[in-house]
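Yeah, one chain of the complex is gone here, protein chain that is, but the others are all in their spots.
Labels A, B and C are assigned to the chains in the order they are written; within every chain, residues are numbered from 1.
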Amino acid sequence: MRLEPIVAPSWQRRLIPPAAAILATFVIAALLAQIAGGNPFSIFGLILSGALGSKFAILETLNRATPLIFTGLAVAVAFRAKLWNIGAEAQLYAGAVVTVVLGTGALALPAPLLLPLLALAAMVAGAGLLLGPALLKTRLGVDEVVTTLLFNFIFLLFVSYLLEGPLKDPMGMGWPKSPRLDPEARLPRVVDGLRLHWGFALALISAVAIWLINTRTTLGYEMRAVGQNAEAAQFAGIPVTKVILKTALLSGGLAGLAGYSEVAGLKGALTLDLSPGFGYTGIVVAMLALLHPIGVVFAALFVATIFVGADSMSRAAGVPSYLADIMLASALLLMVLAILLSKFRLRRD
Amino acid sequence: MDILDILLSASFWAAAIRIASPLIFATLGELICERAGVLNLGIEGIMVAGAFSGWIAVWAGLPLWGGVAVAMLTGMAFGLLHATLSVPFGLSQHVVGIGLTLLATSLTFYTYRVVLPEVSSPPKIEAFQPYEIPLLADLPLIGPALFSQTPLTYAAFLLAAICAYTLYRTPVGLAVRAAGENPSAVAAQGLSVTAIRMGAVITGSGFMAVGGAFLTLSAFDSFFFDMVNGRGWICIALVVFGAWRPGKAVLGAILFAAFDALQIRLQQTGIGALVPYQLFLMLPYILSILALVVMSRRAEVPAALMVPFNKGER
Amino acid sequence: MTTPSMAQPAANGPVLRLKEITKRFGPVTANEDVSFDLFPGEVIALLGENGAGKTTLMNILFGQYTADAGEVELFGATLPPGAPRAALDGGVGMVHQHFTLADNLTVWENITLGVEPLFQMRLNASAARARIRSLSERFHLKVDPNAKVGRLTVGERQRVEILKALYRDARILILDEPTAVLTPQESDALFATLREAIGQGLSVIFISHKLHEVMAISDRVLVLRHGRLVAERRTAQTSRDELASLMVGADVKPARFAPNAAGPALLQLQGVSTPDNGAAPGLRNVTLDLAAGQITGLAGVSGNGQAALSDLISGLITAQSGQIRIHGREIGAWSPRKAVDAGIARIPEDRHKTGTIADFDLTENAILETYSTRFARKGWLDWRAARQFAKDLITTYDVRCPGPDTRIRLLSGGNMQKLILGRVLELAPDIILANQPVRGLDIGAVTYVHEQLAKARARGAAVLLISEDLDEIMQLSDVIHVISEGRLSPGFPRGSQQPEDLGAWMAGHGFDTMTAEGPHAP
Partner (left out) sequence: ADPIKVAGIYTVPVEQQWVSRIHVAALAAQERGDITYTFSENTSNTDYPRVMREYAEQGHKLIIGEIFGVEAEAREVAADYPDVAFLMGSSFKEDPSLPNLAVFDNYIQDASYLSGIVAGAMSESGNIGMVGGFPIPEVNRLMHAFMAGAREMNPDITFQVSFIGSWFDPPKAKETAFAMIENGADMLYAERFGVSDAAKEKGILAIGNVIDTQGDYPDTVVASALWHFEPTLDAAIAKVRDGSFVAADYGTYSFMKEGGASLAPFGTFEGKIPQAALDLIASRTAAIKDGSYVVEINDAEPTSS
């Protein structure tokens, strides 16, 4: 058996596998709901209304997509250059830490100055955190999958130390939590009273910017060349090491922005559970998007819709809320398979 | 107690071996997958599933070894899923692995909650008890450290020996190594790369699940959410640390576990009061990275790791 | 297609029979209705341009591809399609065009892989090694069974590939361009081995672009063009010229080189040494002038410092000692980028690994060296100009492809090479480094590349041609140097040396009598 690329896939070929993947996800969810005593037939409607059924639901879905767009972009940028950054989680926290450090009074500036400055600082922090593994890779040949993965643990422990030590909110009654950001350091909300904030817009802008970098700039070209064939890139005169380091800075910076957006936009303070695995989910988002920056936006929205919808469904249907994660995982796996099948056909050989 | 006292005590090394045991199983499992060319990031989830399935099987009445078998089979089932997606379909091993971890974990939690909806503290089973190997257990220092462990720990070391032997001394081991080095070489010799890689991933996933089951059947006697607690990710580092060799990987696991055992003990020493506890918890990870820096220059990465093989591709 | 009269007596029935094989890859028809027989002890040469479908046909016969139509018969029995195992068990051994060896495994591991049933308790390594040793001796294929394949020279790897087949008692051996990467000496050794094996009853299918080899070893020649079998000749009754025109479908004339006056030295190495790279020696106190309007040929057995010289000029490595001058000016910091900027055109040895990026399209590959200088302003790429550049190259250099948006991996080697050639020659470079520029190319493509080099020489460029093919060197070069163990011989003007003389230098003779001042004819 082997896979053969389809030269010009028909629209059926493009649409049917993804549709089937979504359908299959729902069937799996329905079966599991039935086992847990829920009503399998109500599932579909509950998910839809949970994720998209009201203004609140839609905004919540966008909200959940926001950090995923950032981390998805971070991963997509790195993976394109074959820099296996598994550490977006830690870089996210690095961005968050810096946002909190500078946004709680250290810089007394008006919002229009402070916000961009904080974003920049968060990017620098995230970038800095990936620079270490990138240097270890380029200088000493240390596998970055492992270093970035381990950095996640190390940095989270560091954050835990900060939150119980220097960054602990003196007014927080002892709970490991940072002080709240100054009002000037908060990203405004898009709609009053609902949680969606301008971090979402920043995410969209970032996606477009990355798309432009990828397609229009020499850096985008270099990153892709290094990813596809570093030896040929080196021979042609592309500064491979520099490109890898630049990629690391860009990738880490984007992940840092995720932390900034979550703190300045959503939470207003840093806790140890700021991210429920956004860094890891970002990998899936990026791959689902085939590393395409605009695709990342849609993939993040897809992931957020499934999660928010399924989570809300599990409550409405009275089944254990872990069903949401099951649906998310099934949807992801089936969807990457579907994307493949819409481009390749299986041939017996 | 100062560090020297700690390092010279049998109980410290016994703890290190105990802590290392689940890591050894799972690291060997990951190693087999990677040797065949597949990075299995599903390890964390597979360990969760193994921890749960082995435990629930024993709780439902199976003997302990039956629980180990059930865990192994569960792991193999998830391995089959991983292998199917990542080998013949050649999907990104990162996505499949992370997706599988999410799937296995959430499916496990869901099943747990459906099976045991009302308990507020999970039931306990009669777990593996330490078994002193006659004569050997009486040796000074290494007797209590090595030979007074539970049978599942002995199994871990036995498995390491079997893996090393199989990889280096049998035809199938050669085929697995070759599949990770150059799949075209395997195909040109009339073997099926797909079959070899799938076989390796399925087997390796089985071992990972046993590593998870160690936590519920030997290290502890019941199942909790999140109890695998990142151990799977550690094993991925250990494979690299061990330069893809079973012997070195086992040593790496013991070393990591020793640091863990050490930090637990250091927290009680004089410096324990001065240094934030997070620093101790970081210690094993930081030392892993340092060790990697030292080791990685010589390590030979399987050349076809993460490279899908699609015959007839050009 | 096969006319019985030309094949061997039917009494001695064919060992292999291909019947009406057709194979398509999407829109490409790689093989169409190909049939032929192979008889015991016979050597068939399969000829054809790049992309004619030779490799595809062999892959079908070996079971790695499945034919869309037709079947393969081995010793009278039909082979199940798509099963290399069945072909191997049936006695077919194949040496692939691209080696199928695992670098990190040892020679004996590569050879025994998959021979014995997978699930058994023990791999009998010592028996395997003993058998490999005895085979090596019998067929004069010297190689250490315990060596890691990654450490072997190309020639040694080739031997391992052949040993793989012999180890399984192959009765039919397929060799897909076995000599493309071999030195002439290694090729000769290979032919000796083959004759040995043929004498012991082996049948051979031999694919090569080198017609003298075909003439030397084969009994019968089959010519493929665009996937079809277009001609068949008994080797004894044909000539190189006829075969060449059969392949290309037109007459082929080798490139001509009128004498050309030497200009000033554009690139000068003065006492340059470079470090060794593993087993490959670096340069040892090398002094070399590349003069304008001249092709300087570098002859030598591979692995004698050619890589070091080429890497040095390419900018990949820097000199330990000595001076390098370009246009009389000493170079400063040195890198591939600097080399490009200094106007050096570099045609790398390996077009797949270093010359191109397989998944990039032609446009992207065309601007690989100049994207930042010619096609970008302040970091923004001008894709329109880039695409136009690629289009121009495609027309000027006759790159046969669907268009500038095609991924380059889909191109044949010859066309890939033409794009690389165009990419660097379009910049009208003064200095050209051509490292094995025609390796694996068919006659038509070879002629084309040679003509381009001749043109560059005519307009005054200094060309360094590195090749292991002495014929090519002697045909093209105005001045010839020989390299051996990192040392460089004096430059010999065209026609001053016989091949035997150069061969002696290549074997390392004569270097000791050289004076320290530099090259003088002995």
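The definition used in the following text is that contacts are C-beta pairs under 8 Å (C-beta built on N, C-alpha and C of every residue); 3 or more make two chains touch, one makes a residue touch a chain.
This is a predicted model, so every value here is computed, not measured.
Across the complete structure, the visible chains that the omitted chain touches are A, B.
Although one chain is not drawn, the whole complex shows that of B:66, B:151 or B:272 it is B:272 that touches it. Here the missing chain is touched by one residue of B:24, B:77, B:164 or B:215, and it is B:215.
Shown as candidates are A:142, A:274 or A:341; the residue that touches the absent chain is A:274.
Residues 50, 56, 60, 63-64, 157, 160, 164, 172-177, 180, 193, 195, 262, 266-269, 271-276, 308, 311-312, 314-316, 318, 320-322 of chain A touch the missing chain (whole complex, contact as defined above). Residues of chain B that touch the chain left out of view are 1, 9, 11-12, 15, 18-19, 22, 109, 118-122, 124, 215, 219-222, 224-227, 229, 260-261, 264-265, 267-268, 272-273, 277-278, 281.
Here, only the chains that are shown with their structure count from here on.
Measuring from the averaged C-alpha position of chain A to that of chain B gives a distance of 28 Å. Centres computed as Cα averages put chain A at a distance of 46 Å from chain C. Centroids built from CA atoms put chain C at 46 Å from chain B. In chain C, the residues touching two or more other chains are 65.
Among the residues of chain B, those touching two or more other chains are numbered 311-312. Against chain B, in their complex, chain A makes its touches with residues 1-4, 32, 35-36, 79, 84, 86, 136, 140-143, 145-147, 149-154, 157-158, 160-161, 164-165, 280-281, 283-284, 287-288, 320, 322-326, 328-330, 332-333, 336-337, 340, 349.
Residues 25, 64-65, 83-89, 94, 96, 98, 100-105, 109-110, 112-123, 164, 409-410 of chain C are the ones touching chain B in the complex. Looking at the complex, you find that chain A touches chain C at residues 4-5, 7, 216-221, 224-225, 228-229, 231-239, 348-349.
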